[in-house]
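Heads up, one of the protein chains got dropped from this complex, but the rest are sitting where they should.
After this line comes chain A, so read on.
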Amino acid sequence: MTTKLYPHLPRLCCLFVSGIIYMNLLPDKGMIHLKNVSKIYEPNVAALRDVSLHIKPGEFVSIVGQSGTGKTTLAKMLFAEERPSHGHVTIGGWDITKIRPSDVPFLRRQIGVVFQDFKLLPRKTVFENVAFALEVSGVGLRRIREVVPQVLKIVNLDDRAHRFPRQLSGGEQQRVVIARALVHRPKILVADEPTGNLDTINTHQIIELLKKINEFGTTIVLVTHNREVVNALHRRVVVLDGGHVVSDEEEGHYKI
C-alpha cells in the first residue's frame, strides 16, 4: 500500500539525503535527555513529576498515556514552549533548561513539530505554507524554490503544491505539516497526536511517513493515545501516568 501511495518515494528521498548525511555525521544532535524534570503549574498542579528519560539519536519513541498525564507538556518542553520547574532538559547536548528567549528560534529550526490541529495558514497554498517556515528564518528565495518541492515530493504532495489547505483531506493537510516540519532538516521530529483528527487510512499513511523519516535517522517523539498505532509500531513506548513515567519498554505496547 505504501508503495502504491508513494511510488517515487525511494528515489525522491535521495534528494533529502544530503541533510540526513549531515545529521548522521553528528549523531548526538538527535539525542534527548531529561533529568528529574518536573513541571508545576500555579498554584500547585504538577503536570510532570521527576521524569528522567534518555532518547538516543535516531530512536522512534511513543509517549502514551491518558489525557492530562503530562504528554503534551513533555513534548512542549522539547521545543522550549514550556520550561521545567525543576530538572534539566538537554537536546543534542544543548542544555535548554534555561534557554534564552533569543536562542529559542535556533532550537526550533532543529526540531520539527507536528500537531493534531495542523496549524496551517488557510490563505496560503501548500507550497507557501511549507515555504513560510523557511521565509521567516531568512532563507533565500532560490533555496526555498529548491527545498520546498523536495519535501513536498517526500510527503507525496508535489501535485497539490498550489492548492489551499481547505482543498485537501485531513491526511493531506497533516502531510503538509510534516513537510513544513522537515524543511529545516530537523534532527528531531516531535509529533503531538498527529493522527488525532484522522481516519484509519490517513493515520496509517502518516505513521508510515514518520517511520520513513525515522529510517533516515531523524529522532521521532510521537505523543499519542492511539492504541493501534502504538501496538503496530513495535518501537519504544514510554507510558506516563499522573506526570510520572510508569513504564519504559524498548519494544512496548499500549498498556494503561
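Points to keep in mind about this one:
The rule is simple: contacts are C-beta pairs under 8 Å (C-beta built on N, C-alpha and C of every residue); 3 or more make two chains touch, one makes a residue touch a chain; residues count from 1.
Here is the rule we go by: contacts and distances are computed from a predicted model.
According to UniProt, the chain absent from the figure is "Cell division protein FtsX", selected among "C4-dicarboxylate ABC transporter permease", "Cell division protein FtsX", "Pyruvate dehydrogenase complex E1 component subunit beta" or "NADH-quinone oxidoreductase subunit NuoF family protein". The chain that is not drawn here is touched, among residues A:Lys119, A:Arg145, A:His162 or A:Arg227, by A:Lys119. The residue from A:Met31, A:Ala47, A:Ile96 or A:Ala133 that touches the chain not shown here is A:Ala133. Taking the complete complex into account, A:His184 is the one of A:His184, A:His204 or A:His225 that touches the chain left out. Within the entire complex, the positions of chain A that touch the omitted partner chain are 79, 101-102, 104-106, 108-109, 113, 119, 121, 132-133, 135-141, 180, 184.
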